[in-house]
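A short worksheet on the structure shown next.
Only one protein chain is missing from this complex, and each of the others stays in its spot.
Here the chain labels run A and B in written order, and each chain numbers its own residues starting at 1.
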């Protein structure tokens, strides 16, 4: 069974990473070269010359086309060869694969599957990344693990208590009850911790933004969007100020501070991933120093996760065929995995008798 | 065919290596985490959390229990889970494997096989390591070779002449006759070189300890204890002073100097090992400087072996299925291998028809 669906938009680069030069990146086991045309729009081509397989990323741009660095074959943005050395006629089969690609919410997205299905409306919602009501910044890190281990990690924040005890974790997170919901494409975990002592990170934020010191109501609303995007609505407000709201009615967060942890994790190979994250906030928007501080602070926290995730991947690699045990806290991760598995199964080859091949491991 | 028996005590650490923190070590292909309880007794658990496989060695001690560094599951010294986050009841199947472990002769020993067979009386005899009549010290080195290549090396000391020519080797060793004996669990090689010029190392020792300069009677009595312990009784005495003794009667070593080279080599994986060695002497017991000097001197000699052993392993890896040719000098190694092979064969799965599977390569 494949470990990811092919028919999906995957983040390939931050907008600022891509310019008028060739960027090589592996997405879903596929080597791809990215560049921008003169009008700024992105192009994504298979990163191997049709002729002798040299990565096109070792060549150079010529206008909107790419010239192979070995024998000078030229390919246009559609992947068609437009020039061959020492010959007038061009073999009509000479082309490399071209991938649907677009830019949205400060990321460049690529669709490695069937181009006919590449509906721009399916790009995951990360609008906070370029919404003027929010400020923030992010990073790209490479993690040597199956992207789904990162999803598992994000869907269960009780790990904050044990992995991030010095910053955002405290016992309240591990013991607080949560509510899990899910649909066809989304799964959510909502956890409220009311009237608690804030952990160091949030104590600092609310004191800085609102000069408040004292107990808080804290929330974590984790939203998974298949196959690999997780946004986490996090924050604290003065205890008892009504941030939670009641059944069906949204709360009043005006006496709190609110952040969005934005995560999209692109499979690089079956055992590694590109992890794009950002932290956006709705307070102190103009404070450049705070943006910088939060980016580096979150970066330190994610490095703690990285060590755990890579150790976990190595342990899995040593035990082929191992199935995980699940605890109550894994409800969110289990739903995320199910939604991913359904997407993968829907793409699996149709078996004899007309039925799709059923994955051996029940979702 | 397996390369080592599982039902044996294997040295896992020097006593001083293990304290109130988590020590990860691979023994016989098994990842194990070691720690001491508050009362000082050692614990050995499978180094992978039952829940998500994170190595427990990345967590922390809590009293006599270990807390996983990802989601905080707690395991006691028996490997049973005693706490799970966010849930009151604990899955009764939640446990990790616990291994028999004990401390003896300055080493911590673990039994990776069937716990019911773990008889403390079977720990190899390395009593010189904490016998007040002997003084010395040792080291642990990691060697990238099958542990049996180290055994081969120790069972035939003619290699001293060629590998260690500047210290303990001389032509006498390669040409001296030897006597081989063996039993169910032991094999010995006895070599006496009488009235010879001592090699540089021993010339220095007897001059230092006994102010003697001149020809010596030299002995090497190598004793293999299956599966992986080799002690070597070595020394020199004034030539003709009766150190050898006669048939059945022990000699008089009072005009000589005597050392014990203690070696136990624990398989880490099929292609690497933990090599614990020490050098104990029965002279100049209080001289700390001499202990230090001997430890570092022997260490230099063993590094010469390490280079040879790792080169040999690489050569073997390039020739799968290769069988060694044997010379007269290999008598000791051949007996050691036979005793090891018998132990491995005795653990092999029973084949159809009730007979144990016979190893393809005759011992």
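Following the convention adopted for this analysis, a contact is a pair of C-beta atoms (placed from the backbone, for glycine too) under 8 Å apart; a residue touches a chain by one contact, two chains touch by 3 or more.
Just so it is clear, the structure is predicted and the values come from calculations on it, not from any experiment.
Trainee: Among A:32, A:45 or A:68, which one is in touch with the chain left out?
Mentor: Answering carefully, the residue with contact to the hidden chain is A:68.
Trainee: Please pick, from A:94, A:176, A:285 or A:348, the residue that touches the omitted chain in the full complex.
Mentor: Of all options in A:94, A:176, A:285 or A:348, contact with the hidden chain holds for A:94.
Trainee: Which residue, B:122, B:284 or B:308, contacts the hidden chain when the whole complex is considered?
Mentor: Selected residue, touching the omitted chain: B:308.
Trainee: With respect to the chain omitted from the figure, which of A:50, A:201 or A:224 is a touching residue?
Mentor: Within the whole complex, the residue contacting the unshown chain is A:50.
Trainee: Identify the residues of subunit B touching the omitted chain, counting contacts across the whole complex.
Mentor: Residues of subunit B in touch with the missing chain: 152, 156, 158-159, 161-163, 174-177, 307-308, 311-312, 315-316, 318-319, 322, 324-325, 327-329.
Trainee: Name, in rising order, the residues on subunit A that touch the hidden chain in the full complex.
Mentor: So the residues of subunit A touching the missing chain come out as 31, 48, 50-55, 58-59, 67-72, 84-87, 91, 93-94.
The definition used in the following text is that only the chains that are shown with their structure count from here on.
Trainee: Any idea how many Å lie between the Cα centroids of subunit A and subunit B?
Mentor: 49
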